[in-house]
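Apart from one protein chain that is not included, each protein chain of the complex appears where it belongs.
The letters A, B and C name the chains in turn, as written, and every chain counts its residues from 1.
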């Protein structure tokens, strides 16, 4: 298994074609626009080598018996499904952001069982071919992006009905050696710092759409592949550190539009080609695995937001106000309700015909619906406690400026014992984690005294959450 | 009354000391960091001269009988209170953002009645002095910022208990000519493009806090006044137009930390000095007038968000989906509930002893509570309909880039009949209006078939809202 | 104008045919199944004679200049519309329940303006005829039920498409003297203790449904009219007083299925007969007037629930707990949001072509949507504070029983100073007001410290609400 730095170095060897702000990127690994995303993904590699975390972050391959990264593993039990959720929450608590590897992970698991079922039903031979690819992935420990979402154009029309036939990825040529693809995939999380991409169809299809029913693996730097990197909130706020909030790992996953301009794929890497009957099954399989994640990764991100909010309450001198306790309790309540959904759909998982385990899709779905509602409520409560100053803070340059820096220092102090810079760092962490792109990205996807009693039982919990926030905001540990 | 351009020119004559990004600003009026806020405020001046809008935007002075800007008017009836709300919604529908003049407006009205009551109770003579100042404001039509919020430091301590005595503005010297102030005011909306600021205390006080009980008017460029401008989400996204969303008027009000470094105020401009017993009354009076606004200004901003969201639904080909109709209906329902609160607290207003009309404070308060909840729900629904692409769109430079611009153009098209750039413009408007600072700033502060029937009666309403969004996003009118 | 007792006596002179529990009722006025509804309606008559309340409960007829009950008045101004809302809240605070007169009131106002518009558009002569009827109603001060809702059968079919043609009221015969009707009206609030009923169509119609487009007035005891009284929650709990909660006025309005078995109506009482084009307008007009009411009547009922809940908190010794204060504050917030909707749609009313004033239908509609949501939340919070014992209290007979009465007395005591019976009375009031039929009937149709500050300003408000609850629960006033 790769280490974080081996992963980072391996990216330098790729010839990935990336555009951002209208120019081709030549220094991807060291460019501050991309580096935080790369750092976040690197954590998933490093944690596989840490004895404290390896139980969750690694697994034993059912194909080879070797220890592999869990992100390349096919779930063999409900325990594996539960460990996936716990791993995601653990890493999100450390990075405070998206670490981008779950999409490919879910794609591998979805294709594993669906290729098996296709072969059983249609007499094709995709499953063995896919297992070969899986062995390669487990062996090289590469990062695989999951490429499902097509641009889709007019949502009221099916793929084959669009004015522009390229609005869904499709096969434009088949020959002895392989197939040629055209189209694009949107919202490609982590793709510019991945090694390969796993193409999958984005919707159920009919016979007319057969050429759109295609699944395969492609290197992200294959000829004809061009990535246009998406803007994020505050992505031009790169001078200095504080104002980025979480300068090391960033706030979101880093997404791109990936264009496929007649890209060749050899048959060894093709896992569906025309079997439109299974497009819907594959989408649903993938989507359920993906919905399973939210109580893990967003739960962990929410832990950091709660910690940051509790710290701001401390810094403002309001931590003991009963309405502040109530609101923090409610934030924990919402976060744990998300987590309960992820755990429940995992514990209620069942084996598929291929032997791979699948989550309970109904319970995975409620998790997804809850996350799209609760994240806004969590942000609202965070803003309510933090107060308007997270929106009106001066810049890091003002803090460093000889003329006005002393005023910023003086007037943004909260309780006398806490350095103003710490207070600003936490406020910036909240500002960035609860606004703009962070909120919108979540769309991919209680207050009673009894509650407080249980939460207070878990007070260590709140202290621990504060610690997570402090680390990400770059505030040195108090001894 | 000034026109918009007269207002803008008048700002050039001031010597306002503003810092931003660690440097003193020398070109305030033309600097893209400030100009949108100036443009938004200028609209309030221009609309006073437009026969279509003057009924709401102007009023007749009860002191002089002359026609004046409503923003300098003292409410003489419940009709005046209702017109204030309608004016705010109208201007917000045109600017799509905060136009900054309500804080000073509310300060003038609060001080008008409270100085009267102070005089009645304490035998002081502030009211006449204040009326003189009001005449000056009405006559010169200057823009007055409302300066209430102190930095507050440790919120569990009163002003006089803070470790640093300057964390609340206070009197450090009194002499024959006037008083000298120290301290700072935070979150000063629109102050860098105002002419004067109206200082008021921020909380109820006790006898120990008497030197903190101070109200007065100061020019924003008086000696010793220094403004440090706050960051906003995406404030470094200033190259190009599209990515700012609403490039002309901006997204928020533009706020600053205003430092008062031993600032002299002549007695003619002092309206409270030591009368701590009336600090709480003044705060409550001001706060109620200010809470009254939200169903107006945020209602108008929400109208633009609804219009933009309805347009994106059109552009994506999903406008007829029943769940999309339901969500748009719910957004309208929430917006009109906000508006109902503002109208109700105005219609139920009562005269104060001074003759000025005051809103119903209980109904003003529910409006405030509702806005802090509903804005998040409105944003959530907007994101839900718009979809993740508002968070992952490439930059304007990519759109203009010869190599990848054609791909952006091709793959971000929705329904075939709508230019991609229009779709991107509206998505950027939504991104900016519903994220980051915009959301946090709101903390300053219907889905049944029957509902749909009424909304559909008001379909013109929805079309009209779309038009507002189109104008702000810079999309040329379809003939 | 009638007094309450004159109203009650006048009912004895009618020959209304009512069935309940499978038997014809012979003692309607004195029967405990009906008497509470009669008492509630009688309050609307008595308050017209009370100098304290007459300003809201009476009005001056625009036809005769005489003082009349507001319930028979045609709104002549926005002030009239606002007074209607205030009257409803005031009476609901006194009765704690539905007093049944608003349906007919809204029907009179809807028909007044729609008959005018029909005449203008179609050359009919209904408006003068309707004014004659209105004069009669104002003069005799009779209680008029509003009869709109048809049984409707299969909701996916229009009136003329139903398997049984009688599922909507329709004209089966026209002759020189008048028309003959067949069908039924459902959910007829207060009809068994009204004098007349005002028939209106229930939905928009097409030309095929023309014979269903009928509006007219009929005495409730006309030949062929049969009323089958609906069950209510706990309607067999009539022995004793306490367990009914609000024994004097009841919990709901008292509703019946009214069958029209070939009922003759003379032309002087026919106000629409075949003009299907205006059926939808009439329904919308009526519905908007009716939606206007909810912030008034349900607001007043909610005041009583809040008062009862605050009392139970006192009796349980928890009134000072911060979460209890927060929940009571939230209940007030929801109630005032409802009220704001009713006030706003009234203040924004406009004249119709007939001169009668009409509410803003959009704002009336949000009031309706809010009431269907908030009432459940108000009940939830009430139950949360009151606790489970409102669901498990022994009966009044147990309290009076020599063997176990002393145990009930002993073990259901809360704070030592409050008699157990008082605590039980309030608990029963809550049980009955927040459960069963009360909740279902509502389908006809904030917690921050700042909020608390305003509410506490209005503390008298909370004490006053407690008093309302105490009176209805039959607890003698403490001196």
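Rule of thumb we're sticking to: a contact is a pair of C-beta atoms (placed from the backbone, for glycine too) under 8 Å apart; a residue touches a chain by one contact, two chains touch by 3 or more.
Source: prediction; values computed, not measured.
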{"item": "Residue of C:32, C:223, C:266 or C:317 touching the missing chain in the full complex", "value": "C:317"}
{"item": "Chain not shown: contacting residue from B:12, B:177 or B:323", "value": "B:323"}
{"item": "Residue among A:2, A:152 or A:368 touching the omitted chain", "value": "A:368"}
{"item": "Missing-partner contacts on chain C, residue numbers", "value": "19-24, 151, 153-157, 162-164, 166-167, 184, 186-187, 226, 228-237, 243, 252, 255-257, 259, 316-318, 320, 372-373, 376-377, 379-380, 383-384, 387-395, 397-398, 400-401, 403-405, 407-408, 410-416, 431, 434-437, 439-441, 443-444"}
{"item": "Residues from chain B at the interface with the omitted partner, ascending", "value": "321-323, 326, 384, 447-449"}
{"item": "Those residues of chain A which, in the complete complex, touch the missing chain", "value": "82, 284, 287, 333, 336-337, 339-341, 343-348, 361-363, 365-370, 372-373, 446, 448, 450-451, 454-455, 457-458"}
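Methods note: only the chains that are shown with their structure count from here on.
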{"item": "Label of the chain whose CA centroid is most distant from the centroid of chain B", "value": "C"}
{"item": "Averaged-CA centre spacing for the pair chain C and chain B, given as whole angstrom", "value": "42"}
{"item": "Distance from the mean Cα position of chain C to that of chain A, given in whole angstrom", "value": "54"}
{"item": "CA centroid of chain A to CA centroid of chain B, Å", "value": "36"}
{"item": "Numbers and ranges of chain A residues touching at least 2 other chains", "value": "384"}
